[in-house]
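Quick one: the structure is below, questions incoming.
Missing here: one protein chain of the complex. Every other protein chain is in place.
In order of appearance the chains are A, B and C, and numbering begins at 1 in each one.
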């Protein structure tokens, strides 16, 4: 009997991070892939990833609308609550053998909670990493709800083990998104000005140097998005660099970032600037491969950036703590720092390939492991270290009063 | 300015585990206690804890009904979703400086998620312990959402640190429930037959030996509750022991357990048996102190049982992995094992006091720590150990394919 | 192509009111019956109607848990909100051509709202009647959301037309529940003491005279349920009549009524009394046919009571305004009035058959009408009467100020 694996896709980034696994599951005789799409992946103003998924030939078993509009911390919490309620209904109908979730976006906590409470084993990719924003907590929470872990790096695997997960449930296989990147780079796509027929903005000539900008709100710095994105914009404007930019994701604060971008558009300040809601992954990767430098706070710059070797300027705390290769230069929200880092990065040019986040064979490894996996739905914390020998520091509060 | 601490109470057990802290917060000049009550604490069939709270003189700022009726894994998930949505509204109105949550029941995940997503620091008591059921996952998830940790034991504190929480956020202060137990035992309450005017059932004479039975459903063994509770009942019936029993909590499967109990009542098999929905904590502790043996799968038998020294027979996996003192005998669902363990426990009689779960001064320590605490709402995983030196085992999957 | 008719069942009463139509839809070649079960029909403590439905051979396409526990007006509102959210998901998946809803319970408003908002034509039975409680508003609201009306009586049909519904959408076909009653009475079931093996209570001998009591909370008199049910109980207790009683439905206030009944049980006052959660419809009808008198505030006493001719004592305002036959005596919550009315009703004995609520052929008529129906999903109020000629009274406020 086929094992039914329900893959939840909540955003365009989610999809490209797991697409390689979905393809393998779809091909396999012993698995049934059940794709469920929700959250910003359904929304027009975030690029309607669901259409891309269907165009790629994946049947969508269920669509769950869970975003309570407002983009405040309160509505982000409410959306997560709604996500649990909707996901529970879907799992009750589909009765999958596994639920596979990806990464660390707020809605993923909802999906993993529903599955775990319903005694359906949860598979998680991209666990064990470190970043800023609420994503940092969501990622580790999902680890503690999950039964099988496929972290991208060895260090991430180590952290998952530290958190009390059984060794035999952790497999450092690399990120399946790198599989896609590897395949796309192999196609040697000639990305030219025709891609600019989508999106909005003024003329950009892709045969000349250009920046690629991705900037998302930081939920724990809610309210600062407008100011932050405009700091970056100011620098680029003054450098008079050609720029390709993507709209932010749906986190609390995304409206602030969008307002910052719109304000700038209405002022017509930037001359050679083009704005996309979304890009097909192959075009996006081709642009990363071709651009002079990638700027902002997206994890893409760090993850697939390492494999591609693209010079990257990472601004602010959103990627704090994430493992990174030599392609990344970290700066704060100082216009001077941002300016210097972009200039230096462009001067350096391409870096060596770094397989820190995967070698391009993650999906194959994942399928092979799942094929022979036995899972106990009752989780239990594993104590790897003796308490007494390692950390006496935590014991001193006992008896401090009387 | 007073620090506003919102304490969420979701069940009768929750309340008695944090009441000592609530009393201190209410007395303190520099804190404002905001009590929010929800989940089974509002429901008549679980003993309406909210009335006890109000009778104890605590103002209830908000009541949130979140239980979607059905007691299946699906409705437990949905209830959690609803809990997030409702808690978000409450926090949006109250704007607390901290949200304090207790333990590991399913709705606690909802409350902690709402607070964390809304950038309100979360305080958690009773983290870092190990048990069975979905509680095991919920507890660690709440740890990963929390900003200040007050575990009951040193080993629990150690585990929280292992999970990547900063040392300075972890304080092993003991369980505040033991504060209450200490105070109650100090009153030397003479619990006599008058307490039997509440509840239902046949005659019990409290001046003669009696058993105290608490049995809750195990969510990860959903569907087995009726059979499990009846195994215990059969043994007791044959032993012809006087028995005091409490109804189960509201977890998925509680209806199964209740059905098991009701079936048994209708058969009128047990002669000397009395059933309570709920008991005031002082009566409950006095009964624990007086009973010949406590039987079932409640954590009370282990936690306050250690301090009281009551002989306890713990059945099944629900408390798997929880630290325990010498008062506890663990058995499986074998009628013979249960029978032997009860007999042996009664023969042994009272054990020595064990302060494993606290010495009775937890609330005082908690208030003192909170008073001087600085919290960074942006959490970040702390890597305590070098990856390479300690666990090479997790690295071997890399490159396993090509 | 088959027309897909989604029938929503929210309670045991709902089911018996539409079962005759479900049977016809299931048999028909040109319809596909999609049964969706929710609300109290799923709950153990209301008799789990869903099991009866499945045992009767109907496939349940979806189960929706929507009851937020608490039984207060607030939770009743919340349950209705949850009902809309869940029903929307179900309809999005099933894509029915019609949604058929029955009667006037609070959750029906939720189901009808979801369908109407989603442009699915709504069919409604039992519209146009008058009663007390929030049911009175719900019923007319559902009429204004519905596209095809199958009221039970001519007067009800008239009222629906008055409310602006097009004549051609209204069909006074009788209540399909009477179809069931007719069929059951035809079987001449010999209901004897063996039915008492279910339920709880003391001995009742069905070969001697007995009362049948059904009492539900009145939502607009929330908080009075305990006192009201105990008034009835006192009378019966003093009359020393044998009594069969059913637990109340899940409306706001049902816990009050249940508490009234439980209080009375624990006092062991009534000698010859038996309590059921639920009864199979055939047993219930056979009991109605056999009992000396039916007492309480259920619509059954009035609706199928008319057809059966059973003497009925209706207490309080819950059935205010409902058309009734000669079998019904109305009284207020006066113990004296209740006592007299029961005595008088028993003395009178059986009444003549009255087809006020149907002649037993409603289901057949409904199917025939649906078969040839064209529906415009865009509703529009029909003005049957000229304003000026009929009601000048409403115009006088204009210009009253200046």
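What we mean here is this: a residue touches a chain if its C-beta (ideal position, glycine included) is under 8 Å from a C-beta of that chain, and two chains touch if they have at least 3 such contacts.
The structure presented is a predicted model; accordingly, all values stated were derived computationally and were not measured.
Tell me which of A:5, A:21, A:43 or A:195 is the one touching the absent chain.
Residue touching the chain left out of view: A:43.
Based on the whole complex, identify which of C:174, C:217 or C:311 touches the chain you can't see.
C:174
Name, in rising order, the residues on chain B that touch the hidden chain in the full complex.
Contact residues on chain B toward the absent chain are 62-64, 85-86, 89, 92-93.
If the missing chain were put back, which residues of chain C would it touch?
Listed in rising order, the touching residues are 73-74, 76-78, 80-89, 91-92, 106, 109-110, 113-114, 116-119, 130, 132-134, 136-137, 140-141, 143-145, 154-155, 157-159, 161-164, 167, 170-174, 219-220, 222, 252, 317, 320-321, 359, 361, 364-365, 369, 377-381, 383-385, 387, 390-391, 393-395, 397-402.
Which residue numbers on chain A touch the omitted chain?
Answer for chain A: residues 42-44, 65-70, 72, 74-75, 78, 82, 200, 255, 259, 266 touch the chain left out.
The working rule: only the chains that are shown with their structure count from here on.
Please name the chain that ends up farthest from chain C once chain centres are defined by their CA atoms averaged.
Chain A.
Just how far, in Å, is the C-alpha centre of chain C from the one of chain A?
Here chain A and chain C have centroids separated by 52 Å.
Centre to centre, by mean C-alpha position, how many angstrom separate chain B and chain C?
42
When the centre of a chain is set as the mean of its C-alpha atoms, what distance in Å lies between chain A and chain B?
Roughly 36 Å separates the two chain centres.
Which positions in chain C are in touch with at least two other chains?
none
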